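Working notes, beginning with the structure itself.
Note that one protein chain of the assembly has been removed; the remaining protein chains are unaltered in position.
So, chain A:
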Amino acid sequence: MKILVPVKRAIDYNVKVRVKPDNSAVDLTNTKMSINPFCEIAVEEAVRLKEKGVATEIVVVSIGDKACQEQIRTALALGADRGIQIDTDAQLDSLQIAKLLQKVVEEESPELVILGKQSIDSDNNQTGQMLAALTGMPQGTFASEVNVDDGKVNVTREIDGGLQTVQLTLPAVVTTDLRLNEPRYASLPNIMKAKRKPLDVKSAADFGVDLTSHVSVIKVTPPPQREGGIKVADVAELVEKLKNEAKVI
């Protein structure tokens, strides 16, 4: 079966972000960028399904400018078979991303689409669900276990009270939680091999999707800073402060 894995180029998770002085956005110039951690888990899961003989082909797709080819190559080095870059400079919302992915799904007809549950920049947690809705596929979000069997996929989901398992009829959309797997590192030979794997570039404008965003950002500000606290010497002082100064116990 064919698996489609959308991946996003995002700020590296270790970077402390800075808001631009004009409060228009977060400053991304000269910032280390990586494959979004949840997307990396999605790629890893697809590769494992291929290693188990469940999947036959893994296609990765990324939407953005030329720089996101770097993240596609990373996914290819991890074991994906070919890549598609949907070229655009536009700032897209999850809805436009989902609509573009819907077109890719129509072209590629994958039986499983695996996405990260959220990107660590916009923190939206929407794209997988929107794609499932637009394609009429069932969804297994926040997956910590995925088992494909006979035209169905059983997905164990992380929910607020614990875990829930649902059974979906393929084709289906799955979004990954952190505990689904531990992504591997790409080896140097695999990074070299990935350079020769096919990578198609398509223009977002050719897909016939209205790319106008419905949401405008009015301003981006740094969060309120907490005032530096104090160090207490011992437990007695801590309890005294909590009782008499903070009055929280």
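Quick notes on this structure:
Going forward, a contact is a pair of C-beta atoms (placed from the backbone, for glycine too) under 8 Å apart; a residue touches a chain by one contact, two chains touch by 3 or more; residues count from 1.
Please note the rule applied: contacts and distances are computed from a predicted model.
For the chain that is left out, the UniProt protein name among "Protocatechuate 3,4-dioxygenase subunit alpha", "Multicomponent Na+:H+ antiporter subunit E", "Copper-containing nitrite reductase" or "FAD-binding protein" is "FAD-binding protein". Residue A:Val166 is the one among A:Met1, A:Val166, A:Ile191 or A:Leu211 that touches the chain not shown. In the full complex, chain A makes contact with the omitted chain through residues 11, 13-14, 16-17, 19, 26, 93-95, 98, 117-118, 120-134, 137-142, 144, 154, 157-169, 172, 177-179, 213-223, 226-232, 234-236, 238-239, 241-242, 246, 248-249.
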